[in-house]
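What you see is the complex with one protein chain gone and the rest in place.
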Amino acid sequence: MTEFLMSFWQTYNTLFYTVLVHGMLALSIYITLACGQLSLGNAAFMGIGAYTAALFTLKLNAPFGLSLLAGGMLPAFVALIIGVPTLRLSGVYLAMATLGFGEVVRVVFLNMSITGGSVGLNGVPPKTELWHLLLVMGVLIYFFLKLKNSRFGRALEAIREDEVAAAVMGIKTTSFKVWAFVIGAFIAGVAGGLNAHFTFFLSPREYGFDFAVDILTFAILGGTGTFWGPLVGSTILTILPEMLRFLGSYRLALNGLILVLVVVYLPNGIITVKKKD
Amino acid sequence: MLRLENIIKDFGGLRVLDSLSLQVGEGLIFGLIGPNGAGKTTLFNIISGLSRPTAGRVIFNGTDITHLPPSSIAACGMGRTFQNIRIFKELSLLENVLAGMHRLFTYSPVAMLLNLPVQKREEKALREKALEILELFHLAGKAKRQAESLSYGEQRKLELARALATSPKLLLVDEPAAGMNPAETEELMGEIVQINNRGYTICLIEHDMKFVMGVCRQVAVLNFGELIALGSPQEVKCNPLVIEAYLGKEECK
Amino acid sequence: MFLQQFANALVLGSVYALFALGFTLIFGVLEVITLAHGAVFMIGAFAGLAVVTKFNAGLIPAILVGMMASGILGWLIDLLAIRPLRKRKFHHLAPMIATIGCATFVISISQGVFGAEIYRFPFDFMPATSYNFWAMQLTLLQIIIVGVALALMLIIIFLLNRTKWGKAVRAVAETPRTAALLGIPVERVFQLTSFSASALGGAAGVLTGINFNAIHTFMGGPIMHRGIAVIILGGMGDIRGAVVGGLILGFAEIMSVAYLSSDFRDAISFGLLFIILLVRPAGIFGSNIERKG
Partner (left out) sequence: MKIFIRITVFVAFVLSLAFTAQAAEIKIGVTEALTGPVAKYGVPIKNGFVLAADEINAAGGIKGNKIVLVIEDEQAKKEEAINVFKKFIFQDKVLAIFGPTLSNSAFASDPIANKEKIVVFGTSNTAEGITDIGPYVFRNSVAEADILPIVTKVATKKLGLKKVAIIYGNDDSMTKSTYEIFLRSIKAEKLEVVDTETFAKGDIDFSAQLTKIKSLNPDAVFCGALVEEASNIILQARKLGIPNKIRFIGGNGFNSAKLIEIGGAAAEGSISGSPWFLDDPSKINQTFVKAYTKKYGMAPDQFAAQAYDALYIMAEGIKAISLSGNVEKDRTTLRDALAKVKNFKGVGGLFSFNESRDAEQKGRVLYIKNGKFAIYAE
């Protein structure tokens, strides 16, 4: 039995790590969704974080904690700069602007020599341990739990529900939106740094359009009413392709089908909040 | 306490408000009436900062607020409701009111994360106050319910409660009685007066003349963006211009 | 060289415009960004290819069959994945996620059926001779592509503005509820739009397949990124915007390669998109930001 568990863990530990990283990314988009903003820049922020953290480790031999912190700070800083003009946009326009931003980031990675261009960075030492991931995830869950019933969380929800009404209540909508964007970028960056340190390798193609949409799918599938939704969504969507392996070439077909069915039958996501009497 | 100076507002060549000057004194219930399209809601939007006047100034408690963003105007002590109800539908009643109290909270993000006593204290105190406000509108019993589940009339009251929660010096109320049945309207009139008695100045737009005549101490009449009459309800309703443009003869008895 | 680059840009821009036409039509009427449009485009190309290789069909039948196949696929996607979501209150992005699922499904099945390799139309299908205009060199097919894109755009604009159905579609695009009150069969308008917009995608697929000789199951991916850029550029849901946006993107890509550097082509075009959004958030022809999204 223990032997079975051992080999099970040895086989699937990376998958579990990935589940946690995807969970963080889902939370990073959740915080912007929580104030009604649809940002698709999180894949790019993850990329910036991954490269930054990996380069801190590779070139500066920085301690892991510092690499991760840098991996969170740089995307947060970039988010702050682009956030102020960008967040005047709303809905799909914001989504598309951030998507455009992501594309620019990808091309920049592709053409910089320090990032290794299209070849990418390889030989990133495997520093990420399970407890790092659990710790970061724990901190995030704590943060979102605290946020939920605080004045800040309520302000975000108010902005999501009705931005104009929120402004009239004295809520500084713009600064809340920018903060949510920056925090989301920070989370995505840290997730990127953690990911880079257990996959040995990173290349620009990982952080493009498709992954940006994947992250959004995590959140929408799980439900955006509470932060548990994105966590559930990312877990399911990360494990599902692995579970469907036995289907061979058609596993993605079933994956797509399940996605459609879940959305059609649970359009508000798997986890929905109901306020009752 | 509120002074409007020569407010002009153009919408693509159409003059919606024309050199409007008006004063609302402290402690009043001030009524703004006029036919549809007279510019009443536009005026509210300008006062609360959602829309900018083409020319003119808005002075609130001695401060020029014409170009401040809505959140700053709210911070100066202005609260409002909307003609087309804009409550936070997916939040509970209590959360709606607490969101309205946003600027009364002072604790920092650090206090939130560390669960510092200051947060607990504030949350507890303001929660009690929120329930008190809900009680004012007979909604405290439904505090945990989702706002969307309320009846139309109740939603209007909730919005009023939320506006009151910002603890405004001046409360702009846009058609509070619209869609209410006579009993609800009656109840609402009482509540408005009660709020006023607590020291809140109120400026309201309303089409229900019984309501206006019943609660307002001063009434301004707008027609095509111009002020055509100002005075006590009694004076206004017998003003010939008002009778012609809006009310008709029956009101003046 | 400028004239040749101008011609290159015109052809590429027309392809983008044609693809974006259907994309924008669906958004305009159904308010759904259908990320399955790339898959629909691919199916059109394969269907066109199938009739040509099997029955020796000519250009017109190939385009028509491609349009038919894509139209039916689009209609099915609407019926099975989007329609169930119309009736209920849902997250406004739920239909988009559903279309992602559809795209994954269609592409995966296609790969199982057609395999992973690339196909092309037969060599003798279109004459390869080039025509010279001043300093421009164009093949007959390239001229046809520009012509067809232009013609389809004019037809769509004509249909929307001059016919009863077109007026119904526009009314539904404005506000479905009011349209329903006016007695317009809203549901049928939605389905008709899905069908015809997807058929346009199919036409784009067939023409792209013939001109660029690279038909494979993933051909819809890159063009979909561009299609998104195009409809943002032109204004979401705006027909003229799709055409103008398509041409702008075509020109931006070609001219940045011609006069700047091909290394930064995508950065330049997407940077342009980013800046245009900041200056004109609703795109070139867009107006009502409030309602959409």
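In this document, chain identifiers A, B and C correspond to the written order of the chains, with residue numbering beginning at 1 in each.
In this section, contacts are C-beta pairs under 8 Å (C-beta built on N, C-alpha and C of every residue); 3 or more make two chains touch, one makes a residue touch a chain.
Just so you know, these numbers come straight off a predicted model, no measurement behind them.
Engineer: When the whole complex is taken into account, which chains on show are touched by the absent chain?
Structural biologist: A, C
Engineer: If the hidden chain were put back, which residues of subunit A would touch it?
Structural biologist: 7, 10-15, 18, 110-111, 117-120, 122-123, 126, 199-201, 203-206, 241-242, 245, 248-249, 251-252
Engineer: Go through subunit C and note every residue touching the omitted chain.
Structural biologist: Residues of subunit C in contact with the hidden chain: 1, 4-5, 8-9, 11-12, 15, 108, 111-118, 120, 123, 128, 130, 137, 139, 208, 212-214, 216, 218-219, 221-223, 253-255, 257-258, 262-263, 265-266.
Quick note on the criterion: only the chains that are shown with their structure count from here on.
Engineer: If you apply the touch rule, which chains end up adjacent to both subunit A and subunit B?
Structural biologist: Touching subunit A as well as subunit B, we find no chain at all.
Engineer: Compared with subunit C, which chain's mean CA position is the farthest off?
Structural biologist: Comparing chain centres, B lies farthest from subunit C.
Engineer: Using mean CA coordinates as chain centres, what's the gap between subunit A and subunit B in Å?
Structural biologist: The mean C-alpha positions of subunit A and subunit B differ by 41 Å.
Engineer: How many Å are there between the centre of subunit A and the centre of subunit C, using C-alpha atoms for each centre?
Structural biologist: 30
Engineer: Find every residue in subunit A that makes contact with two or more other chains and list them.
Structural biologist: Answer for subunit A, listing residues that touch two or more other chains: there are none.
Engineer: Across the complex, what residues on subunit B touch subunit A?
Structural biologist: Of all residues in subunit B, those touching subunit A are 48-50, 69-71, 74-75, 79-80, 82, 86-92, 95, 98-100, 102-103, 105, 107, 109, 112-113, 115, 119, 123, 142, 144-146, 162, 166.
Engineer: In the complex formed with subunit A, which residues of subunit C make contact?
Structural biologist: It is residues 33, 35, 80-81, 84-85, 88, 90-91, 93-95, 97-98, 100-109, 111-112, 221, 225, 228-229, 232, 236, 263-264, 266-267, 270-271, 273-274, 277-278, 281-282, 289, 292-293 of subunit C that touch subunit A.
Engineer: Flag every residue of subunit A that touches subunit C in the complex, lowest number first.
Structural biologist: Listed in rising order, the residues are 38, 85-86, 88-93, 95-97, 99-101, 103-104, 106-108, 111, 209-210, 213, 216-217, 220-221, 224, 249-253, 255-261, 263-264, 267-269.
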